[in-house]
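Selected chains only, in their assembly positions.
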């Protein structure tokens, strides 16, 4: 008998019960104010992952040695932001409750809030490592408090001062930078300087890693809604990610802001796929 | 002294006070479930209108003979659908209150609801002529009642049975077609057959014309979120529009669902520009 078409990220074909890491997509871009399209990110990553090898010459590890489950994309209703976040929270809670690490693929950056709600409930002393071009620290955007431009501010509402560490930042309102400097959030401009010290400080406390792919320079990652010149190279980002995963206790993570339609060459999607592979291999100790 | 950069649709440079027709853009696509991008429609139409002549050889009329005012685009907050509709309603009310005809450029089709709320308040016996590929008659879409797929159903909530007339329809749920057939809405499949009879019936009652550009065949109008093969030609649409404008009393109108990024050739935007010109010339008696 023939079997149905099953479609997962390459090498992530474990059964749910045996998996250590669980992927899911959050294809939402409903508060994106400028150029939408990150809703197509998760499906593009899954599709294009078949141009990738399962083996990483960087880490000398192979996806075939690890049990990862890909549970597909959530079905999210555009036009109702709060419900979208609840659906994400619920999925994350399920995965964490089963003792697995959730790895969410966005979508716009706001989806992080749903996941952080669930993870921080389970790990009250959660810390966030945040790689991004943008601060995302506005209290509201055109009056809306649930916005891609406010997501880290909303995470701060939950976690409080001194628990969020941003790197690569090179865009934001003056007031966002000023607010961060008041001690609420550690904002490192332009690159990863100071990362090792921060990681030493965090030690073995639980960490949520949120990666906005626009931290990369637009030359390396043109497929995103709000490209910001002056970003980090792929090699710099990979080194920083391997450092974070190697030294901290990652309990949940996400990657977001791939908007594949803006990059007809496909290099952005290919790069995102490679980072998914490297992150899976790096968080699996 | 140099003057600021003023940017209007070609030939629409009248002062507000002297204008008979007022254009405005509603760049919203926040409930679009499939492919977003109609938020870029109004600005693309304004920009590309400079590739157009002000004179129409079809009607032997010229925009330079008519007073039209272009008030630019509304600033709409993504993530709050009800507020978007209120902003549109308010703008439409202002224009109608000043005795002018509002001509809204969308955006996704849901924006029509804001405009119809204002126009129907002023003209309680309003009728709607609706050209579209899709019925847009769902009671809700994934649980949301304010959706691009429900907009005409919401208009029916206001106007009631026998006041809405659809043409060109070739896509929808089975239940939508069945509901329409119960007498709520006159749904004409595929083309404009029966249009003249309907217009005769409507007579001189006030009419709101809503044109979803995907009524056109995708070959003529690829730049839209949900292309539906089997549509009408440009010539058929133009003839139908000139007939409607010539025989009825248009008190408000809109054109929507241009998504310029999906058509890198620009023919969709050029076609939309031409239809704006033809509609302005046709409704000005």
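So that you can tell them apart, the chains are marked A and B in the order they are listed, and the count of residues begins at 1 in each.
Heads up, the rule we're going with is that a residue touches a chain if its C-beta (ideal position, glycine included) is under 8 Å from a C-beta of that chain, and two chains touch if they have at least 3 such contacts.
No experiment lies behind these values; they were computed from the predicted model shown.
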How many copies of the one sequence build the whole complex, if 2 are shown?
6
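The criterion applied here is as follows: only the chains that are shown with their structure count from here on.
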Centroid distance [mean C-alpha coordinates] between subunit B and subunit A, Å:
39
Footprint of subunit B on subunit A - complex, ascending:
29-33, 36-37, 39, 75, 77-81, 83, 141-144, 146-147, 261
